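Complex shown without one protein chain; remaining protein chains in place.
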Amino acid sequence: MNHANTTTTIDLEVYRYRPELETEPTFDTFTVPLRSDWVILDALNYIKDEIDGTLSYRWSCQMGVCGSCGMMANGEPILTCASFLKNYAPGPIRVEPLANFPVARDLIISMDDFMEKLNRIKPWIIVEEEKPLEEGEYLQTPEQLDEYKQFSMCINCMLCYSACPIYGMEPSFIGPAALALAQRYNLDSRDHGNQQRLDILSTDDGIWQCTFVGECSEVCPENVDPAGAIQQYKVASTNDWWKSKLMPWGNKK
Amino acid sequence: MPHQTSLKTVKRSNEPFWWALFSAGGVIAALCVPVLLFMTGLAIPLGWMDAPGYEAMYTLFENPLSRLVILVIVSLSAFHWAHRFRFTLYDGLHLKHLNAPVAFFCYGCAILFSAYAAYSLYSF
Partner (left out) sequence: MSYGRYKKNHPWLYHKKPPLLWWVKKWAYVRFILRELTSLGVAFYVVVLLTYVNAVSQGPEAFAVFSDWLKSPLSLGLHGIAFIFVLFHSITWFNLAPKAMVVHLGKKRIPGRIILIMNYSMWFVVTAGFFWLLTTV
């Protein structure tokens, strides 16, 4: 660490919202050292340590795993621990809380809505009947794992929700990550919750609000491709609908 | 079926019906429309391609199979337009609250157009 050697700096325009002080958000500009190994999160930590200790934001792992440091940088949802300052030089960088969510304070959004939706899609393995312990584990081949692996990489960072204009306009939309996670369990060979989830997700708030803007997949740091998951879900749900209309006697799984 | 009780409370969407027509129309339009539009709307009027004479076109359309193909193309494409345009209005102009009239207008146009197409192609 040799702060002293730093010659160049970069400005951060940081979104401030302190509900006890103001009813509308404002922006504060902070000048921080432009170090080549610093990410935006380092700059925020520098501001909090050296300039203004009241700045509030979330972070934890600092290595793109926990998914808590998502914010908007110049209008794009990013993980601040994975976005280097130098890529934004000469700046300024406008740092805002994740779009489309209610803001609780400064860069902190309320994620209640996402947590509720996540829960609604039953993100766990549903089995019809538990096997007795003696029968051993629920085994899976590498091919079976490949079927859903991509969708299981989600770190719940909610960047996709910020990129989704549909979610911005219709907060009732279940949204990209939760739908991708539903698909993650649907495609798991050990899971039998397909029909239960389909019943939830083929409602109007489920997949049918999606018009395949596709930006959720563009911003996802884990390449989960929620947009793809939702389209696949539409195909499955459509097949299911036609089956139930054309063959109402056909028994549902 | 242990989940049946909870099922009662959710309303399944009828969206799959329209979405299926939208998708089928999307495929048909993607495959057929560029080449047809280019030939009849640009290449022939501009003289880049020889204009097929009236007799030739008449013989072509006299064949019920070609009229059937045209009916499939125009009506599925119309439903493709209806569904997509409906959502363009919702998304582009925040019109979700006008769901019923917008849907009625879009699908209504597609249905009327398809009926007209079927009638006029049948009575060629």
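Order of writing sets the labels: A and B. Residues in every chain begin at 1.
Here is the rule we use: contacts are C-beta pairs under 8 Å (C-beta built on N, C-alpha and C of every residue); 3 or more make two chains touch, one makes a residue touch a chain.
Since the structure is predicted, the reported quantities are computational estimates derived from the model, not experimental observations.
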What are the shown chains that the omitted chain is in contact with?
A, B
Contacting the left-out chain: of A:Ala89, A:Val127, A:Leu145 or A:Val235, that is A:Val235
Which chain B residues touch the hidden chain?
25-27, 29-42, 44-46, 49-52, 54, 56-61, 67, 70, 73-74, 77-78, 80-81, 84-85, 87-88, 91-94, 113, 116-117, 120-121, 124
Quickly run down the residues of chain A that touch the omitted chain.
17, 19-20, 24-25, 75, 100-104, 110, 112-113, 143, 146-147, 165, 168-169, 171-172, 205, 211-215, 218, 225, 227-228, 231-232, 234-235
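The rule we apply is simple: only the chains that are shown with their structure count from here on.
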Gap in Å, rounded to a whole number, between the CA centres of chain B and chain A
35
Name, in rising order, each residue of chain A that touches chain B in their complex.
165-166, 169-170, 195-196, 199-200, 202-204, 206, 208, 211, 234, 237-238, 240-242, 252
Interfacial residue positions of chain B with respect to chain A in the complex
1, 3, 6-7, 10-17, 19-20, 23, 87, 91, 94, 96
